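The structure that follows is given in the form of structure tokens.
Yeah, one chain of the complex is gone here, protein chain that is, but the others are all in their spots.
Which chain is which? They are A and B, in the order written, and residues in each are numbered from 1.
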Amino acid sequence: MTRYSAFTVFREGLRGQKGWDKAWRSPVPKPAYDVVIIGAGGHGLATAYYLAKNHGIKDVAVIEKGWLGGGNTGRNTTVIRSNYFYPESAALYDFSVRLYENLSRELNYNVMFSQRGMVVTAHSEPEMEMAARQVNAMRLNGVDAEFLDRDQVRKLAPLLNYGPDMRYPIHGGVFQPRAGTGRHDAVAWGFARAADAQGVDIIQNCQVLELLTEGGRCVGVRTSQGEIRASAIGATVAGHSSVIADMAQVDLPITSYALQAFVSEPLKPVLDTVVLCPPFGTYISQSDKGGLVIGGGLDRVPSYGQRGNLPMQEAVLAGLVEMMPALASVKLLRHWAGIVDVTPDSSPIIGPSGLEGLYLNCGWGTGGFKAIPAGGYLFAHLLATGHHHDLSRPFDPVRFTTGHLIDEGAASGIAH
Amino acid sequence: MQIFPCPFCGPRNETEFHFAGELGKVRPDTGKEVNARDWATYLYAQRNEKGLVREVWLHLTCSELFVMERDSLTMDVRASKSLRGDAL
């Protein structure tokens, strides 16, 4: 496989780009593999890559009903951060950020992880107290964090509204310098190419229709391209996790919702960091291409329809204009939605499914892009060894029975 | 903007409603011993079906809960009925 480098790009420029290899093959599925992974999103592809790389398990197929990276991995707003409260989450997500920091070189594919920092604003004294609690927690967890006052926020995000008419005046915020954004497609493609290079078969346009079971154990899958057997099966299908679980007659603690994203026409640079203003329910960053990439909350209605609906658009974009009034006349270019898998504690699920032989990596909800390298790494460990890595153990679904939820959403609840 | 039919008020914009959960959850009788698994199932397990679903919704403006049958993929709403009524 041609290595990517400034040199090969130069050479291929001279040769009319004729010498590049396929980024990945389009193999015909074999009847059996050591491991079958359902879903070629970031988590599935990363799992395959780390199975091969860390565990020497290369007889792996990743089965994708559409095109690889076409689920949430190719639809998200690309924020990568580890500004979490609980030590379990901080350890998981910061591990992911650290993997991201070297990922381009590791995969030999530029995933454009851009550590432009992220500000979460605070808009009242109680919110400032919560922000302090958060910053302290992050630092104690070994994650970089700064506690900002209003002027410091203003330096980082001058477009925010600092005027007297602001509904929720900005008091300060939490800043994570190492947070940032990455190029979502490149993450999927980079993992796909690197996994393929290790011998992993990525099978696109192949839908899993049914699980094959023998003696109460999952031994393979029936797909639109035939039966494929495996010793271990991992599902990384995000918003469709309940559909796969249903094939195993398991009900998961997951509800699927549409989450929307928005991008503006490209502008010359106006915003250097990622900014989230909680009272407006909106966050924003500017991509390298110049588009403002905007996200917000879930749609109100549980959904598998991969499209956005007007009420949440109005809520998010109205919030944006309140936050940054100078953007009022900037135009929305495109919006779309992905189906996210929301758990009761907003934390992911990594672990056995309840049907022997079938394992789950899901429940990342609105925030699993940032966790792709870690999710793949840890899930590969589980599939290869049958045991949790220390970092994934707290996220085993058994927590719903033991009560050990990791409720990041509620950690920072604020009320009077 | 979807339109949901409140059995009491008629068709209204989706923004007036709140999703209150799947239909058919039965609270275990906690007056008796309930094992941790059953309790977890009650608390957290969702059918989360793709396609036809039956759910409980709250109409915020009249405070009534009701049952709605709809398609979670196409967003078609089939029917709605007050919670007290028989199943759809």
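To be clear about the criterion, a contact is a pair of C-beta atoms (placed from the backbone, for glycine too) under 8 Å apart; a residue touches a chain by one contact, two chains touch by 3 or more.
As a convention for this text, contacts and distances are computed from a predicted model.
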item: Name of the absent chain as recorded in UniProt (options "Sarcosine oxidase subunit alpha", "Peptide/nickel transport system permease protein", "Lipoprotein LipO" or "Diol dehydratase small subunit"); value: "Sarcosine oxidase subunit alpha"
item: Contact residue for the chain not shown (choose from A:G226, A:P266 or A:G386); value: A:P266
item: Touch residues of subunit B, complete complex, unshown partner; value: 1-3, 18, 20, 27-31, 34, 36, 39, 42-43, 56, 58, 60, 63-65, 74-75, 77, 83-84
item: Footprint left on subunit A by the chain that the document does not show; value: 4-6, 8-10, 13-14, 16-18, 20-26, 66-70, 74, 87, 104-105, 108-110, 112-115, 124, 126, 129-137, 139-141, 147, 158-159, 161, 165-167, 183, 185-186, 189-190, 204, 264-270, 279-280, 288-290, 305, 307-310, 313-314, 317-318, 320-322, 325-336, 344, 401-405, 407, 409-411, 413-416
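To be clear about the criterion, only the chains that are shown with their structure count from here on.
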item: Distance between chain centroids, defined by C-alpha means - subunit A, subunit B (Å); value: 29
item: Residues of subunit B that touch subunit A when the two form their complex; value: 1-2, 13-15, 17-19, 36-37, 39-41, 43-51, 53, 55, 72-75
item: Contact set on subunit A toward subunit B in their complex; value: 240, 242-243, 246, 251-256, 300-305, 309-311, 344, 400-402
